[in-house]
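The structure's right below; bear with me while I get my questions together.
Missing here: one protein chain of the complex. Every other protein chain is in place.
Should a chain be cited, it is by its letter among A and B, assigned in written order, with residues numbered from 1 in that chain.
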Amino acid sequence: MLRRLTRWAVAAPVALALVSGLSACGSDEPGTSASASPAASSASSSALTVFAAASLTETFTELGKTFEAANPGVKVTFNFGSSATLAQQITQGAPADVFAAASPATMKTVTDASMAAAPTTFVRNKLEIAVPPDNPAKVDELKDLTDSKVKVALCAEQVPCGAAAIKALDAAGLKVTPVTLEQDVKATLTKVELGEVDAALVYKTDVLSAGGKVTGIDFPEADKAINDYPIAPLTKAPAPDLAKKFVDLVLSQQGKDVLVKAGFEAA
Amino acid sequence: MVLAVVGMAFLVLPLAGLLVRAPWSTMPERLAEPQVLEALRLSLVTATIATAVCLVLGVPLAWLLARVSFPGRRLVRALVTIPLVLPPVVGGVALLLVLGRRGLVGQWLESAFGISLPFTTAGVVVAEAFVAMPFLVISVEGALRAADLRYEEAAATLGASRWVVFRRVTMPLIAPGIVAGAVLCWARALGEFGATITFAGNFPGRTQTMPLAVYLALETEPDAAIVLSLLLLLVSVAILAGLRDRWVTSA
């Protein structure tokens, strides 16, 4: 009964946001559209619900299959989305078992609310300059982005990749005037894929997941803005045992292999 | 009766939720932030221009659909409603594919005129107009179909050309439909998010409208998002109520 009530409490602000003109905010990342369902299926102990940053979509989906194979009868459900949104949903009482965030800051809002304890950094992600395959603006280092003729897309500073970009540019002492501050890293990447911008600062993993549609360029200043990905089982997890097992899988060598293959750096 | 009340509650309760959760104590300083007013101004300006664009292009289109029978009219009518069913983000991507720097038309626009729409305020208008135009077209087409054609015939017998008939008889006769359509269109443009952020991007002062500001504020500061939402709601309700008094009651 109580759980039922908390579920309503989660649904209400979400519905509220939808009605108040934000209905169009669904991003085109795979998986985000399933965000409503995990809350509904987490009641039984044979179900595991993982809230994970959108940049983990491909790798965690793969690990989820591995986990299901190793634990017959267990169904893993993911809710991928912007880390900040996920953190909010968790603090509002969403019945999740595991939270994997794309930044320590977002994880902190969850630990501050005593909803998770002792997060572990499981991977790091590094920024790269993403350019279209033909690289029309001939970009090959971070300094090139300061040229006013080069159209640059960055993530908005409110999202982790935007914060990281600002950190990297500050570290390099450069000032870039982007044409757009995108709402998430995938949207930023899309602008490069479509050739609407000449360059963008995105994660290396995103460049890799885009296949050949964008080219990644490493730059030394990226080391100053490395993004830690923390993971933690949640204190109010409906399935605490499975939560711990899943975190262990992610931290295992097998988990690392999957993540590194996708472009992450081992923690 | 009960259903009416439930329907009413369904529409009003979210607003009540916003009001209850609003951080009233910090409200004044949040509203005073220059970025907020900038986003509001940009929203109002772009929604209004988008509505004007929709009127200029949409009314003739509605006239064509209602009055001229041509092969494929049903298909065109169905196509007009595409922006209604298309997820706005997809609409934004579609706009990029056509009007973007490497788009079918955009490429030519840039090489011939040096015009590039993405990431500009004009791009915001294009995205909003794209999403909002069906509301105007459908509303005006309905009004045109309901209007008595014989008034137009009467005008013709008095020597009025097609254009004069349209301007001096048809338009005034369907004015309530046009106003209703324009209001819907404006409201939709004002709340537009997906197509705008996809096609025009997000840059404060240039393409960051209120819904974009709200969405990004939600990432880090939910309280700020509520304030922005309330402000947008308040301004739009005030404007619509004003229009309603001016137009609907006098018509």
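Quick notes
Everything below uses one rule, namely that contacts are C-beta pairs under 8 Å (C-beta built on N, C-alpha and C of every residue); 3 or more make two chains touch, one makes a residue touch a chain.
Keep in mind that, in the parts below, contacts and distances are computed from a predicted model.
Here one chain is missing from view; checked against "ABC transporter ATP-binding protein", "Formate dehydrogenase subunit gamma", "Cysteine desulfurase IscS" or "Aspartyl/glutamyl-tRNA(Asn/Gln) amidotransferase subunit C", UniProt names that protein "ABC transporter ATP-binding protein". Touch, as defined at the top, links the missing chain to these shown chains in the whole complex: B. Residue-wise, the contact with the chain that is not shown comes from B:172, picked out of B:7, B:172, B:205 or B:242.
For the chain missing from the display, the contacting residue among B:13, B:52, B:97 or B:164 is B:164, taking the whole complex into account.
For the options B:125, B:138 or B:155, the residue in contact with the chain missing from this view is B:155.
Listed for chain B, the residues touching the missing chain in the whole complex are 148, 150-151, 153-161, 164, 168-169, 172-173, 175.
By definition in this document, only the chains that are shown with their structure count from here on.
By the touch criterion stated above, chain A contacts chain B in their complex at residues 12-13, 15-17, 19-28, 82, 84-85, 88, 151, 153, 156, 158-159, 178-183, 187, 190-191, 194-196.
On the chain B side of its complex with chain A, the touching residues are 14-15, 17-18, 21, 87-90, 93, 96-97, 100-102, 118-119, 190-195, 197-198, 200-204, 207-208, 211-212, 214-220, 222, 225, 229, 232-233.
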